[in-house]
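Omission of a single protein chain aside, the complex is shown with its protein chains in their original locations.
Note that the chains are named A and B in the order they appear, and that numbering of residues resets to 1 at the start of each chain.
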Amino acid sequence: MHQERAYVIWIPVSWLWVVSVAVAQPGGVATLSEVSKECIKCHKDTNPGIYQQWGESRHYRANVGCYECHRAEPGEPDAFEHFDWQIAIIVSPNDCARCHPRETAEYAASHHSKGARILGSLDNRLAEVVEGNAGFVTEGFPQGNSAAAVNGCWQCHGSVVKVLDEGELDPATWPNTGIGRINPDGSEGSCSACHARHAFSAAQARHPDNCGKCHMGPDHPQKEIYYESKHGIAFLAFKDKLHMDRAKWVVGEDYHLAPTCATCHMSATKDQPVTHDVGMRISWNNRPIISVRPEVSDAKLGLLGKDVPWQKRRDNMQNVCLTCHGNQWVEGFYVQYDALIELYHEKFAKPGKILMKLARPLLKPASFSNKLDFIWFELWHHEGRRARHGASMMGPDYTHWHGTYEVAKNFYAELVPELEELIEKGKAGTDPARVEAAAALEAKLHEILESENHRWYLGKMTSAEAKRRKEAAEQFKARYKH
Amino acid sequence: MHQERAYVIWIPVSWLWVVSVAVAQPGGVATLSEVSKECIKCHKDTNPGIYQQWGESRHYRANVGCYECHRAEPGEPDAFEHFDWQIAIIVSPNDCARCHPRETAEYAASHHSKGARILGSLDNRLAEVVEGNAGFVTEGFPQGNSAAAVNGCWQCHGSVVKVLDEGELDPATWPNTGIGRINPDGSEGSCSACHARHAFSAAQARHPDNCGKCHMGPDHPQKEIYYESKHGIAFLAFKDKLHMDRAKWVVGEDYHLAPTCATCHMSATKDQPVTHDVGMRISWNNRPIISVRPEVSDAKLGLLGKDVPWQKRRDNMQNVCLTCHGNQWVEGFYVQYDALIELYHEKFAKPGKILMKLARPLLKPASFSNKLDFIWFELWHHEGRRARHGASMMGPDYTHWHGTYEVAKNFYAELVPELEELIEKGKAGTDPARVEAAAALEAKLHEILESENHRWYLGKMTSAEAKRRKEAAEQFKARYKH
Partner (left out) sequence: MHQERAYVIWIPVSWLWVVSVAVAQPGGVATLSEVSKECIKCHKDTNPGIYQQWGESRHYRANVGCYECHRAEPGEPDAFEHFDWQIAIIVSPNDCARCHPRETAEYAASHHSKGARILGSLDNRLAEVVEGNAGFVTEGFPQGNSAAAVNGCWQCHGSVVKVLDEGELDPATWPNTGIGRINPDGSEGSCSACHARHAFSAAQARHPDNCGKCHMGPDHPQKEIYYESKHGIAFLAFKDKLHMDRAKWVVGEDYHLAPTCATCHMSATKDQPVTHDVGMRISWNNRPIISVRPEVSDAKLGLLGKDVPWQKRRDNMQNVCLTCHGNQWVEGFYVQYDALIELYHEKFAKPGKILMKLARPLLKPASFSNKLDFIWFELWHHEGRRARHGASMMGPDYTHWHGTYEVAKNFYAELVPELEELIEKGKAGTDPARVEAAAALEAKLHEILESENHRWYLGKMTSAEAKRRKEAAEQFKARYKH
């Protein structure tokens, strides 16, 4: 550590809206309300788990009971009369905001809260049309929904909750705790996506598995990557020493043996406060075919983050890293990470995107009715993301075996042969438009395969490359002389 | 929760046989037997782990020692003389029943105890013929076994234990703790499948990973689904607070922060006793191509459960759910779950089954000698189960990405093209039977692809569908106006 480094000062993005909401979070009320006492009389017996979870929570000590959260004003869309009181089943971010205005405001400004907006998008074609049908008919949806969307997509992204008579919720849309659920009151999000059930535990929300409800699986295996990384390994070894249930939870102060997802993306450092806007420390959005900077995707959603450039966010993250790593370590890591993104972009994503556009006129028109649609989709949406996410969080197997290896295998052994077949069939046909399209695709494929990144595939290699490979092989052999 | 609900009263199915076995479980004996003391003299040194595990167990405090479990009557098939005593290596359910009659009776009535009956079935063709051979020759099996079956299938399903001379056990069949092991005394099952080694820990058996020995992997990833679900997330966050080693372990009374597999499928609620018959709370058997009700599969095995209808079992499960969830939540969940089963059945399983039957005459005769055999097998046995299991336990990635997405991908991008190739080849041939079979397959495939569920694939959509899709897209766009 022979070079000094200007320290990052975190500028709270959230000040923009925090000024407009209530100033302080109340510490609770003096005694438990009479109404909540009434609720408990029955529900203690009928749903003892709910009662006991609540007894474990900070809400209990603050005398925040059933009614304080579930009460509804007459006229609220999902209000109904339950004995003598107006209540609602759903406690929306608006309800939580009565006591937690800062958290809900940060959350409302985050990508997380917009999760349900994808419903109805072209992306949803898979769950609604390809995998699904409109056979899931309920009172609120006489034209039906797709059970694949309801049980799949909506459970992470959130449903658009539909209210039936007397506050009953349509069973296609409830139960649902998707991160971007669109609630009857119009608010977006579900605080219980992370602070589950009635314990509302911050400790649980800090557990990596909590994020893993959605951030796992073939297309975004962040949970798996984390547990392969040394961060996850340390967490599993030391989790009992991390004081995960402390109110103040500052890395380097309150714990130091391992970080969780929350540590790096949300929680406090000695210089940064906790934030519920999870995008403020990431410098790449690796969701699209070609990664974009987060301010670009924030702008698309009209989020305030559109004015927070990725460099600022990277500074924020590096401020976390430096708690436990030296400067060179942190800067070296980012050099490696960026290099992987660049490799994926230049060698596979950009050429693939161009080829797919040229292939389109030669394919059956319905999207996903061609095997090639699936090959390309998985190449970027599954495998290409795994490589990028793997590098971002230091999980080498996800970067390589689940990532770049799969990308390359499917590029060369699936995508290219399928394109070659399309070209052959297209050229052999009689439709001049298709013959032309096939020729254009052939020319571009030829150009790409002849380029520096791909000519190995044709058995071609420049002399410079051959020399470099030979030297590496000699160094390799020399290491085996003993 | 504006509607009341008749409470489920659990009718113990087990009363049928419990009356015929010993009334009470003894609390142990007064002092450790002299024989067990002799055993310990050596084994304490030669196998200290066994001795120490036992020292951790309830058996230790109850003076149930080595001999109390391992003793054998002369003439028992696997009895042998060890110094002055007749003992056996295997402690079978019959042995455990001396003190635990209720548990072993419930277990004997369950699907679990019948696990080894699949050995020799057609299902076993894979491990014995396709993957394996008869090359694993042992003293007890001069004609050999398949090492793929021995190291794979049998380890979960159970071996048929073969006794050699002097109580020695054939090494193809031992070690083995498969759930349905067929023991030398004819009993079915292995208590140590779940209560492993010599600690016999109920706490361990309540851990989800215990079930995960077998309930994991591509064809029944219940462990993985659980850990994606909020149930598993809560377990990982709170497992130290669940009092998993208590004798009485009633959800809502003794713990309330998370359920494990045992909680929902076996353990006590305020209204239900613990049961070792794991099928009494499930309302679908999702194993076959097309899911069946559990009473149907119980009848096939001649189990008493044939008289317990799925509605009764669903009531049993809902009684567990209500510990921590309200009525609407529970009922809504089941509406969602059933809808996913129906989607899978109607769109993929039933048409696929019909198509495969029609394709059979066009295939090479040996089962699994055609690529199509594997495609179809994985479609229902792996992917289709994942979708159904994912929905049953609220793991959205398993329902969608590992489930319906894979089902649809392989239906449209693998199965249909393979069928089309079969049709083309069959029609071009000279064998009239094959030409006819190809025509029949073609007609059915055409009919299916033209049907409402599949016509999107042909680029066809009714005006009603198009209208619905357009509306959804407009709603989607409206959500992006900010």
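Here is the rule we use: a residue touches a chain if its C-beta (ideal position, glycine included) is under 8 Å from a C-beta of that chain, and two chains touch if they have at least 3 such contacts.
What you see is a predicted model, and the numbers here were worked out from it, not measured in a lab.
Only one residue from B:Asn210, B:Ser297, B:Thr323 or B:Ser392 touches the chain missing from this view: B:Asn210.
Checked against the full complex, the candidates B:Arg117, B:Lys350, B:Lys427 or B:Arg468 give a single residue touching the omitted chain, namely B:Arg117.
Although one chain is not drawn, the whole complex shows that of A:Val29, A:Cys42 or A:Leu257 it is A:Leu257 that touches it.
Seen from chain A, the chain kept out of the figure touches residues 1-2, 227-230, 232-234, 236-238, 240-241, 251-253, 256-257, 270, 322-326, 328-329, 331-333, 335-337, 339-340, 342-343, 346-347, 387, 390-391, 394, 396-405, 407-409, 412-414, 417, 452-453, 456-459, 465, 468-469, 472-473, 475-476, 479-480, 482.
Listed by residue number, the positions of chain B touching the unshown chain are 46-50, 52-53, 56, 80-82, 89, 116-122, 124, 126-136, 138, 143, 146-148, 150-156, 166-169, 171-172, 174-175, 177, 182, 196-197, 199, 201, 203-204, 207, 209-210, 212-214, 216-219, 240, 301-302, 364-366, 368-371, 373-374.
Following the convention adopted for this analysis, only the chains that are shown with their structure count from here on.
Computed centre separation for the pair chain A/chain B is 32 angstrom, with centres defined by C-alpha atoms.
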